[in-house]
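Reading through the structure tokens given below for one structure.
Missing here: one protein chain of the complex. Every other protein chain is in place.
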């Protein structure tokens, strides 16, 4: 199990060809494209601020957010909560 | 549904040729030109500060504000509330 | 109507050839030259700090302050209150 | 009349050849040379901090401090209070 | 014994070929690769904030985190707690 | 008399060939060499923090600290208190 420090979050990125029920499509523009993934571990927060995301949330995050690790054969990203843009529902 | 994190806001940009009742026209100058859109989702705020914009507000924001995403066939921008300049009314 | 976000202010710039009763003349030097305008809308303040300018105030602001917009045929500047230097009276 | 915003101060620079009773002489070195002037208007302070200078104070300030304006035929500088170095007395 | 100052932590890096029970494998990508190690000393915290890691924790940290020292024949890294990404368990 | 603003301090630099009883000698290395002087005026402090130096203290300060002024025929440096390194005694 991974216990993130402070305001860090562990995210399991969604496969590139996977689609949500809502049908997220990242447009082909010059702007930075957000990525989608599922939160698998959440830190306790930093400087007494609570965390807004929870384990199981499907989130969008910036393309260059986080550091890659591999744990028991699965790739994850470790990022700060503020690198997450939105939680997707439905 | 998209639930923004912290002080983030989801904005649906207005079509380039659309005009408000007030007749917003962006002048052709060297200065950065603000864009217009409608707020569709608002985060809970950051560090205990309340949010000033609400769902449904028509807003102006900086040209380079936010990250583009597409959700159920519609393009949106995800930005911080402070990237919004003014709320338009009437 | 424009409702500024946080500590933003909407200013209607004075015409270049207009003179106040006090006769403001910007000297021709290498220093940044402030501009004059009238405040037409004031935000609620940021992080609980009150605003010092009011609608109707005639103000000087830095030459490069703000973003230009056009609303109902009139050009405005949207800037942060701290970009304003002084309120002129008389 | 000019009412400075926040922690700003309006200073009337002393003529280059004027001397105070104390005989301020700026040495000719490579270091930035402070300038002398008289405070003519003081803002209310910023973020709840009081101002230390008062109208009528003769002050020294950094050579590149402030922005130049002309008001009723006189040149002034608008700067932040913290750009002022010392108040001169006597 | 080493007593870290403020929010600093002393980490004993794991040998490059060692594997945890969980089988951490760092993927071969262009992103910065985190490293694994064991916490051997923890500072008292900084500015009144408590520390989240404890002596004995196995942690991942950024590749360029910390400064190397050698103490009684063993190499260690001294880093700030916030350079640690996650605590590994199991 | 000079009354420094906020956390500023007026220092009268010691002559280059003067020696204290303690025999301060600045070594000839590539590092920045501190200078010695006597505090002649102290500001009220900034943001409610008290000042640690007093009028009459002999202090060391960084070589490039402060701005030079001349007052009644004597050269002084105006610097922030935090540019002072140590107070010398004895």
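Order of writing sets the chain letters: A, B, C, D, E and F. Residues in each chain are counted from 1.
Methods note: contacts are C-beta pairs under 8 Å (C-beta built on N, C-alpha and C of every residue); 3 or more make two chains touch, one makes a residue touch a chain.
Note that the structure is a prediction, hence the values are computed from the model and not measured.
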Ask   = Can you name the residues of chain F that touch the chain not displayed here?
value = 22-27, 29, 31-34, 49, 52-53, 59-60, 62, 81-82, 84-90
Query = In terms of residues, what is the contact footprint of the unshown chain on chain E?
reply = 1-6, 8, 10, 41, 43-44, 47, 67-73, 75, 78
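Just so it is clear, only the chains that are shown with their structure count from here on.
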Chain centre separation (chain A, chain F; CA means) in Å = 52
Ask   = How far is the middle of chain B from the middle of chain E, if each middle is the mean of its Cα atoms, in Å?
value = 42
Task = Enumerate the residues of chain A that touch no fewer than two other chains.
result = none
Query = Among line, ring, star, complete and other, which best matches the way these chains touch?
reply = line
Query = What are all the touching pairs of chains?
reply = A-B, A-E, B-C, C-D, D-F
